Every structure is written in C-alpha cells, then in structure tokens.
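With one protein chain withheld, the remaining protein chains of the complex are depicted in position.
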Amino acid sequence: MHDIIVGILLVSGGFFACVAGLGILRFPDVLMRMHASTKASTLGVGLILTAVAIYFGTLEMIARSAATIIFLLLTAPVAAHLLGKAAYRTGAVLWQGMSKDELKDYAETEQESQ
Amino acid sequence: MTENSGFLTWASNITLALLLLGMLFAVIRLRLGPSLPDRVVALDLIAAIIIGFTATLAVAGNDAIFTNMGLELGLISFLSTVAFARYIERRIILEKKATRPIERSTKG
Amino acid sequence: MQRNNPLTLLYDGLIVILALAFAAFFAMQIPTIAQGETIRITLPWVDFLDVNLSFYIDGLSLLFALIISVVGVFVALYSGAYLAGHPQLGRFRLYLMLFMMSMLGLVLSDNLVLLFVFWELTTITSYLLIGFLHETAQGRRSARQALLVTGGGGLAMMAGFVLLATMGGNWELSQLLTQGQSIKEHALYMPTLILLLCGAFTKSAQYPFHFWLPNAMAAPTPVSAYLHSATMVKGGIYLMARLYPVLGGTPSWMVILTVFGAITAVWGSIVAMRQNDMKLVLAYTTLMALGTLTMLLGSDNVVAITGMLTFLLVHSLYKSSLFLIVGAIDHESGTRKLNELGALAGKMPITMVSAAAAALSMAGIPPFLGFVSKEMIYSGAISLKNMSLFTTGSALIANFLMVAVAAVLILRPFFGPAVATPKKVHEAPLRMWLGPAILATLGLVMGVMAATTGHWLIQPAVQAVTNTQQEIHLALFHGFNTPLLLSALTLALGIGVFLAYRPLNGLLAKLESLVPVTGDKMYDHALNGIAKIAHWQTDILQNGSMHRYLATVFATIALAVGYTLFAKGGIVWPDMWPQLRFYEWVVVLLILASTVVTLLAQSRLVAISALGVIGSCVGLIYLMFGAPDVALTQVTVEILVVVLVTVALLKLPGHASVAEPSGSERFGRGVIAILIGSVFTLLLLAVNSVPLDMKITEYFAANSLTLAHGRNIVNVVLVDFRGFDTLGEITVLTVAGITAYQMIKLRLGRSGK
Partner (left out) sequence: MNSLILRTATKILVSLMLLFSIFIMLRGHNEPGGGFVGGLIASTAFGLYAVAYGPQAVRNAIYFDPRKIAMFGLGLGILAGIIGILAKGVFLTGTWTHLGGIAIGTPVLFDLGVYFVVVGAVMTLILAMEEEE
C-alpha cells in the first residue's frame, strides 16, 4: 500500500515536470512560457518530494523534504516575477492574442523615471 | 532499507524518464529560445527538474544522501535566475546610454 | 696630493700585509717543493657528492701562487695611491682581496668542483673589478662582455670536468693525473678536450674569444696590471698545464693548441703595433704572450715546456710593471696616448729606469730573464718533432714585433719630443714607483741568476707539468747555437720594424680593415640575435589572444599525452559495453545535448549557461556515483559563476556575442578539441583498466572514525589527514582573491571602462 502511494505520487510528479517542459516548448511568448515553467515544475517537484517524504517516513526526511518544498515555493514566484518584469521591460515579443495589458500604462511612467 | 518492490522501481524509472524528457524539452528551448529571457526560463526549469531528479534518485537508490543536493539546490538556484534577470534589465539601460535604438531582443 | 688620513693608510696596509703574508708562506714552501714533495690538505665539505675542500701544492701551483701573491703585494700597494680619494676605494680593496683569494684558490685546489667554484669566483670578481668605474657605458659593457664570455666558457668547462670525472672515476686532480693513459684512449676524450679548451680559451682570451681582453682595459690600471696580464688570464694556461699529463700529448691536443696559440700570438702582436693608447698596446701584447704560452703547451718536449714556464714568469713580471708604469704616467700626466706624451724621462726618472728595465726584459735583451726564456722557447721550438717550423716561425714573428713594441713604448713617451700634457708632470708618489721598480729589477736579478731560478722555481713546475723527474738547467749563455742566432735575428728585425714604424702602420691599417668581422662584432650580433629570437618567440606564443594560449596548451597536452599513450601501447579498448543503468544513460545523453547547444551558441551568455547545465549534469553523475560533497560544491560553483559572468558581461558590453571565427580557425580549433577529447578518453580508459589500489581507501575507512572522529571520510581527509595541503589551497585562494581585487581596482583606476 505504502509503495503504491509513493509510486503514484512519483509518476504524477514526473508527469507534471514533463508537461512543464512541453509547455515551455509549445507556448508562443516568454511570459506564457514562464507560467508553465514555474507553476508546473514546482507542482511536479513538490509531488516527488512528498513521495520521498512518505517513502522514508522518518521525521528527519519529512522535515528535509518539507524544507525543500518551502524553499521552492518561496523562490520560484520571486524569480518568475523578476524575470517577467525584466523581459517585459526590455520589449519581449508579446503574443498578438493577448486580451489585456495592465502593465502598459504603468510601464511607460516607470520608463521615464529611470 | 529493503530492496524496492517491483512496482516502485518501475515507477521511479518512469518518473526519471519523464523528468529527463522534460529536461530535454528545456534544452531544446535553450537552443531555440529566441530571446534571452526564454533561455533563462529554460534554465530555471532545468534547475527545478534536477531537484526532482535527486529526489527520485533518493527513492530509486534507496539512500537518503541524495536529498542534500536537492535541498541546497532549491535554495541557491534562485540566485542564477535573479542574476540573469538583472543582466537582462541592465543591458538595455547600458544600450540606451549608448543611444542605440532598442532592437527587439530577437537574439539572446 | 691631499694628505691621506691615517685610516685609509691603515686599510691599504692591511691588504698589503695580507698579500705579503701569502707571498712569505709560499716562499717558505719553495725548498720542500723543490725536492719534489707535494703538500695536500683535505677538509670534508659535501661528502655524499664526494666534493671536499682539498688543496694541493706542487711545482706548478707554487709558481702560480708566488706570482699571484708577489704581484698582488705591489698592486695592492699601488692601488692605495692610484685610487686615493676615490669614494669607493674600500669596495675596490674588497674586490681586489676577493680576487686574490679566489685566484689562489683556483691554482691550489685539487678537487675539480672546488676548482670550478674558484674559477667562477674569479670571473665574478673580474666582472666587478672591470665594472668598477661603472659610470661609463663602455665600462659596463666591457664588464658584462667579460662576464658573459668567460662565464660561458666556465660552463662548458664544468661539463668537461663532469666528463673527466666520469672517465677518471674520481674528482680529485691528484688521482686523475695518474690515469692519463686510460683517459686518452677513452671514447669521451674528444668531447672533454673540446669542452675544457672552451673554458681555457675564453679565460685566456685565445683567438676566437680574444675580443673581451682589450675591452677589459676599461678597468682601472691596477686591475689591468693584476688580472688582465699577470694572473687571471693565465688561469686558462694553468688549467691546460695542470691537465697536460692527463689530456696532453695526443695529436688533436697538439694541433689545436699550437694553431690557436700561434694565431692569437701573431694577431696580437700585429694589432699591438697599431694602437695609440699605451694600455691597449700592453693588452694586445698580453694576447701575444698568452698565444705563445698556449702554442708552447701544444708541444710535447720538455725544453719547450721549460721555455713556456720561464716565459710565463717573465711575462708576469715585466707586463705587470709596465702596466703599473702606464698607470703612473696616466695618473701624473692625465693621458696615456702615445702621441700626447714626450720627454718624461727628465720629470719621472725612477719610473723611466724601471720602464726601461721591463721593456728590455720584454724585448729579450741578454742580461734579463726575458732573454733566457726566449732562448729556451727557440731551442724548444726547434727540437719539436712535428710542426716545429710553424712554431718557430710564429714565435719569431711574435718576438720581433715584441721588440718593436717595447721600443715604441719606451722611446716615444720618455725620450720623444716634449709635448704639453694636461697635468704638470712630476715623479709619481713613492707607492706608485716602488712596485714597478722592484718587479723590473726582479726580472733582471732572476735573469742574472738564471740557474738558481731555474732550479728552485722552474724545475719543480716542469716536473709537475710533464709528470717526470726531468732535470733542467737555465743559463744566460748556452754557447753559439741556432737559438742565439735566432735571438740576434729577432733583435735586428725588431729594430728594423721600429724604424719603419710610420709606413708599416698604414700597411697594417689596410690589413686590419680587410678583416671582415672581429670578435667584438660577432659578440654584438650574438646578443642581438638572442634578443630577436626572444622577441619572435614571444610574439608567437604570447600575442595576447586567449584562443592562441588555449590552443597551444591543449595541443601540447594532446600531442604529448597522446604520443606517450600511443608509443607505450597504453591504449586499452574496453572489451564490453559499459553496464549503465537506464537513467545514467539519459544523463549522458543530456550532457551531449547541452554540449551541442554550447557549440552552436551565438551569444557568450548562452554558451556559458549551457556549460552550466553540463556542470549540473556532471554534479548529478557525482551524486549517482556516491560523491555528495563534490556534487554540492560543483552545483554551488555553477551558480556563483553565473553571477560573476553576468556582472562581467555588464561591464564588457562588447563581448556579449561570440566573435565568429574564420573557417580555417574554426576547423583548427575543432581538430584540437577532438584531439584533446579523445586523448583524455583513452587516458581514462587506460586508468580504468588498471585495478584500483585500495590500500589508501582502506586506511582512511578504518581510521577515519577512530582517529579523526568523523564518518565523512572526504571532509576528514580534507581537514585532518591532509590538512597541510588544504592549508596550501586556502592560502592560494586568499592570494587569488586579493590579486583579482587589485587587478579589478587597477583597471578601474586606469581606464574605468
């Protein structure tokens, strides 16, 4: 029973990581690729880490996996934010189909200030 | 630490394969990536997958030693993305100072 | 002449007393050595190389030691007055004393290495003494030239000594002298001879290497008197004489020495005729003397050797006194050019007398020892079995030119028409005329008592050189025989040449201009050539482009390691495909993929980040093969590199894109890359095939916990067992950090780019 849960978690984690890779490849512009990269990968890796925690079962291992997950959850969004801002600022090629661009007016004002 | 059951080894192998497939896609994006931010996104994903990789190895190899690297990588892989982001931003300002028109960053 | 304060007189006195002490000590040894005994003192110095301070006094070394110390006394006395008031007189005394000690050491040492050490010491002290008046560029140049030429010769000689010692099986000269026969037949005889003659010929300024001696006249006159006439330049002669029983007597020895000696002698005397500066005249006559000595050493009969040794003694006496006299004239009148001097006889009577005596001995006029030595030379040359005509001929030419030069040297300045001289001339101070006077009278006294000098001084030396108990007897008059006839002929020709001095000078000038290249020019060409080669080589190897450096480094490694692997047959092809688990295969695949990305990357940053991916994969491999520490370090370093590179690229915007290499260059780099890659793969395969020596690992595994209280062997080894290496590494790391910091700050300061 214990193995089956670990196995399922592992495979689903792997699956999400693979989807993240696919996402990066298929999405048209930078910002959308970031969606895939940060969200899917964090989920994938998170699942694998929980699988590890369950597999070993010792307190130390659970704490270590939990710490790794927290670190990931902490760093991934900040990284994505910075990257997005930098990409947008430096005139990344944006997808035509984009419906709303909230950052446009704000970006102009900030550009002048620099 | 008994040897893994058949199902578990099968599962970990599949996960490893999926992870590495994702990594392969990322490397392709790294090659194709029109602009530098695309490439940085690919690198970010590779870092995340490596953490996953070490975790799966811990299960496959039935040894807790692998998790150290994952833990540490989780913390510091963030810095490379930050450094890249800063580079992307600063480069444009330097070019502006050098009064060259902003060419759409098609080349990395 | 300002009053000398008592202190300088004391210091002058000290060095004179030292020289006197040596002279007295060696004089006391004359009786014991004359009976054929030899004194040998050995002090252990470097045992395992069997190099020890062993000194050996026999006839030859005693003769040299006496010359060195006696002439040394008068030179020391003379230089006190000559350089009075010179700011660095103290340093001059030190160099002079150092030279005397090293010269004595050279002639007395028995161990080959010790002889070489003293040989080099004389070279260095001669460099210091020639360069004493270092204000003039000419002084510096000639000092350096003397050092390079004699030093180079010294190195060749050292190689010769090593060969000699291996042949003779012993480093002590006294033992080697007994094995003459076996050494002469030895296969290594010829190279040893060439190497040793290189040393001797450079030191004694023989033909190809003679150019440094006239230039050495830039030294103060007492130095020229002491080093470049009486003692140092005779070091080479001493070496050849000392090794005569071991190496002498073979046809190659005789031909080389006779030919080169004759050329130097004749060439020296011809050029001496043309000189206007008295010191240069004496310098070229010294060349003549050295040439004659070498020529005579090339002979194989005892009479010639006796002639050579007497001439050696005579030459030291009259040449040193003449040099000192020229110094006195220069010191008094401010010039030593022949055409600017005249009628000094009245003003400098005593110097005139001793100059006349020295010149007569030089010309070989009967009562003087010079005549006795010339007679012996002629009788020796005639009785030579082979090349006797050539030797007698060149001896004759050299000697009659000597007579002419002697006449020029004395008649023009002392008795010639009066000429205004820069300084008002009056007799040289006591200390400056005493030396030449005594040396010149010695020449006369020894000439008159030829038999006693022969028995006490020359005979033991001849026995030492020829290694036989040969009786010799010197006499003023051997009856009417061809040598006497030859002497008369020399005298007549000499006076003839003196009278026809003016036209002869023009002829000689033309002759000299015919000579395409002189030693001096060759020396300059050689130096410039070396500089050019260095320049050319730096241009190729260090032209500032990193690609060039890397390419050279990798190419050399690949070729060197590859060749050894190939030549030693170290290529081990694994018999079966490596058994790797599924995911290890995939990591390998990933590394290949990212390598491709690196290769095709346009922007430098992409290349570096792809390399980063390879680094992380390698980190994974470390992890999989049980090296977590290394994996941790590897990955962290990858991240830090990214930070540094992005910052660097911000500072160097121009470098962001990779410069497109040209077709051929790209191909070249590709070839080198493939080469180095395959070589290392083969190397690793070879290493893999050898069973791993588990001894160390077992030791650490066993002791890591017990001795060092730690389970993580890697870190325990790093910090405890091999702590010292880590200490070295962290020092290197600190230094690297600091230097990098300085360089960055330096760049900021200079260009701020």
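A, B and C are the chain letters, set down in written order, and residue numbers restart from 1 in every chain.
Simple rule for what comes next: a residue touches a chain if its C-beta (ideal position, glycine included) is under 8 Å from a C-beta of that chain, and two chains touch if they have at least 3 such contacts.
Quantities reported herein were computed from a predicted structural model and do not represent experimental measurements.
Chemist: If the full complex is used, which shown chains touch the chain that is missing here?
Modeler: When the entire complex is considered, the left-out chain reaches A, B, C.
Chemist: Of A:Val6, A:Ile24 or A:Leu82, which residue touches the hidden chain?
Modeler: If we include the chain that is not displayed, A:Leu82 is the one touching it.
Chemist: Just one of B:Phe25, B:Phe53 or B:Phe78 touches the chain that is missing; which is it?
Modeler: The one listed residue touching the chain not shown is B:Phe78.
Chemist: Determine which one of C:Val572, C:Leu589 or C:Leu718 touches the chain that has been left out.
Modeler: Per the contact definition at the top, the residue touching the missing chain is C:Leu718.
Chemist: Take the complete complex as the reference. Which residues in chain C touch the chain that isn't displayed?
Modeler: The missing chain touches chain C at positions 628-629, 632-633, 636-637, 639-640, 643-644, 647-648, 651, 707-712, 714-716, 718-720, 723-724, 726-727, 730-731, 733-734, 736-738, 740-741, 744-745, 747-748.
Chemist: In terms of residues, what is the contact footprint of the unshown chain on chain B?
Modeler: 65, 68, 71-72, 75-76, 78-79, 82-83, 85-86, 89
Chemist: Kindly note down the residues of chain A that lie in touch with the hidden chain.
Modeler: 71, 74-75, 78, 81-82, 85
One rule holds in what follows: only the chains that are shown with their structure count from here on.
Chemist: So using the touch definition from the top, which pair is joined by more C-beta contacts, A-B or B-C?
Modeler: Ranking A-B and B-C by C-beta contacts puts A-B first.
Chemist: List the centre-to-centre spacing of chain A and chain C in whole Å, with centres computed as mean CA coordinates.
Modeler: 75
Chemist: From the C-alpha centre of chain A to that of chain B, how far is it in Å?
Modeler: Comparing mean C-alpha positions, chain B is 10 Å from chain A.
Chemist: Where does chain B touch two or more other chains at once, residue-wise?
Modeler: 16-17, 23-24, 40, 77, 84, 86, 91
Chemist: Looking at the complex, which residues from chain B come into contact with chain C?
Modeler: Touch residues, chain B against chain C: 13, 16-17, 20, 23-24, 27, 30-31, 36, 39-40, 43, 46-47, 50, 53-54, 57, 60-61, 65-66, 68-69, 72-73, 76-77, 79-80, 83-84, 86-87, 90-91, 94-95, 98, 107-108.
Chemist: Can you list the residues on chain B that touch chain A in the complex?
Modeler: Listed in rising order, the residues of chain B that touch chain A are 4-5, 7-8, 10-12, 14-19, 21-26, 28-29, 32, 34-35, 37-38, 40-42, 44-45, 48-49, 51-52, 55-56, 58-59, 64, 67, 70-71, 74-75, 77-78, 81-82, 84-86, 88-89, 91-93, 102, 104-106.
Chemist: Going by the contact rule set out above, which residues of chain A touch chain B in the complex?
Modeler: Those in contact with chain B are residues 3-4, 6-8, 10-11, 13-15, 17-22, 24-25, 30, 33-34, 37-38, 41-42, 44-45, 48-49, 51-52, 55-56, 58, 60-61, 64-65, 67-68, 71-72, 75-76, 78-80, 82-83, 85-87, 89-93, 114.
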